[in-house]
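Sharing a structure, written as structure tokens. Questions coming.
The complex appears here minus one protein chain, its other protein chains still in place.
And now, subunit A:
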Amino acid sequence: MATYLEFIQQNEERDGVRFSWNVWPSSRLEATRMVVPLACLLTPLKERPDLPPVQYDPVLCSRPTCKAILNPLCQVDYRAKLWACNFCFQRNQFPPAYAGISEVNQPAELMPQFSTVEYMLQRGAQTPLIFLYVVDTCLEEDDLQALKESLQMSLSLLPPDALVGLITFGRMVQVHELSCEGISKSYVFRGTKDLTAKQIQDMLGLTKPAMPMQQARPAQPQEHPFVSSRFLQPVHKIDMNLTDLLGELQRDPWPVTQGKRPLRSTGVALSIAVGLLEGTFPNTGARIMLFTGGPPTQGPGMVVGDELKVPIRSWHDIEKDNARLMKKATKHYEMLANRTATNGHCIDIYACALDQTGLLEMKCCANLTGGHMVMGDSFNTSLFKQTFQRIFTKDFNGDFRMAFGATLDIKTSRELKIAGAIGPCVSLNVKGPCVSENELGVGGTSQWKICGLDPTSTLGIYFEVVNQHNAPIPQGGRGAIQFVTHYQHSSTQRRIRVTTVARNWADAQSQLRHIEAAFDQEAAAVLMARLGVFRAESEEGPDVLRWLDRQLIRLCQKFGQYNKDDPNSFRLSDTFSLYPQFMFHLRRSPFLQVFNNSPDESSYYRHHFARQDLTQSLIMIQPILYSYSFHGPPEPVLLDSSSILADRILLMDTFFQIVIYLGETIAQWRKAGYQDMPEYENFKHLLQAPLDDAQEILQARFPMPRYINTEHGGSQARFLLSKVNPSQTHNNLYAWGQETGAPILTDDVSLQVFMDHLKKLAVSSAS
């Protein structure tokens, strides 16, 4: 058998699942002693070019409380045409269509290599996708122009039958009617008045004749463009109209006096967008795309007043409980987010401004609905333009890389219970036998709703082993988990992706080695980080750090090899060796540290951290650093100040930023213009190499990172210096007398100090 590393990789590629432990401790007590919970990172829609969807409905276990889906782990009696559910052991008849199965004629879902199967459902009305643009008009002229162009361009990227709508806002909110000939028509709302969904629908004239519509709907799915058609129209019909309309879009015409912010009714605009979709297309795939260039300054959801002399809240204000409007605004947006999630729609936020735009308050809109959050300086930057364009990229099948209205249903075998999930989801509050009472993340349910997701959207799912210590699981027993993701594909089909995984149970006392060897420290780091970030949303920062530290110490105590009270004897096995380092960088990361970040930035970083897959998450925790020099090919180097050398070019990827840093000598050479001299062409190539690599990253990533090209002594070099391990600071620089590396002017502890402390604490018999 291959190594665990290969096993893990193979499983990830096939199922999009990575567990913190790949061999599970067989009792509750042992599991808690493992410190890192049994958990997994699940990427429900992981791209599987090799996995064509099957064109029929899944076979469900007939037990009403189970309803697990037939999978390779089920016992099948081919002669009796029976199968036993591996979760509840219910024996089920195969449906008539399976009459012909035999050992040699198996349906795909029974083959072991198809632990993940995607079903294409045959029923259900197909509603076109809906894109509702909610556009701020309180922008600078060139910003607005750029945004208009981006939006116009996006029309060509949308599926032709997609419904599209436009709401603009400034001091007022305008809902544009798109089907008008000869005159452009819009419904206008006051930006200060909080309206209920019913009021909005009444005012937009969407109140349908309730009864007939309910009955008529299943019968005549053809008549879909009903009442809402005025505001949501198929792109192919109105793209000319809408292009013109967008073209004629003016800046908010209301005068803004000196010393004031423009009045921006983001709260009401979003509320109307939500109400509009809620009333017309509940439970269909829809994106509300909010483009805003500043903080909401009036009405419900107002984040800051219009007086410029009152600055927008900072972390300092929040800690001092000085953010007067924050709670109210947050409540407003949470209410909207929950309503949106209930309706299965998602909200994207594209916020481009130099100052904060209220992402802190609005974050739940994107977080709870699986929408995107993009933060930039201006709509007139490639960061926004590229990012926005990337939303509409297509996969190998030519389908949009987005899915809607998903529900994730998790079944576990009896020894396990579900503790919770962390990711862009909301609980559906489905209690069941496999739901744990202990919550980690969003818990208390076995089903979650993920209104918008893409192939990289990843959830952290936390489990609890409930098997009692005195009721051991027989040797060789396996625990199983089934993830059922029911979603609307971008081609508007309903699909179900079923992933069934199983892992061996092991007795932690006798087989600790096995368990240890099956530890996935990368997944564990990310899963612990998610827990930490989740806690940070509601707890004080220092408490979270202490909790993380304690967990780390306990883990080292459990799995380290050492002699008591002898720090120097401390060793960690290979499968754990990187974990403390991840924790060190996590502690310094913007996800847990708010220093030097605005509340909006923190929200933005956390948003992305809670949804990216493992690789990206690790980059976020511990940025990667490449070195380019004449001494050899490009190589990854330690994220350490000692890596900053004069004759190197460094490329750092923090996920949010790509930094190219020229060492002192290189920078001087470049200044001297050597790269332009034919005899120094190799220098030119050296300069070019990191640029090319950076481009490659920029091309692929969503959202597009901020691209920073700097050099030794440049002001932007701070992006690099703040990330590297401060192994050399002004405190210890001369102690060693070394010349390598660049000292970092910080009082932060370095990784070495951190490790020293860790060892000391781990081996201490006192704790």
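Keep in mind that, in the parts below, a contact is a pair of C-beta atoms (placed from the backbone, for glycine too) under 8 Å apart; a residue touches a chain by one contact, two chains touch by 3 or more; residues count from 1.
The rule is short, and it goes like this: contacts and distances are computed from a predicted model.
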Among "Tubulin epsilon and delta complex 1", "Trafficking protein particle complex subunit 8", "Eukaryotic translation initiation factor 6" or "Protein transport protein Sec24D isoform X1", UniProt-listed name of the chain not shown: "Protein transport protein Sec24D isoform X1"
From A:N22, A:S154 or A:S186, residue that would touch the chain that is not displayed: A:S186
Of A:P64, A:P96 or A:P253, the one touching the omitted chain in the full complex: A:P253
Subunit A residues touching the omitted chain (full complex): 172, 174, 180, 182-190, 193, 202-205, 244, 248, 250, 253-255
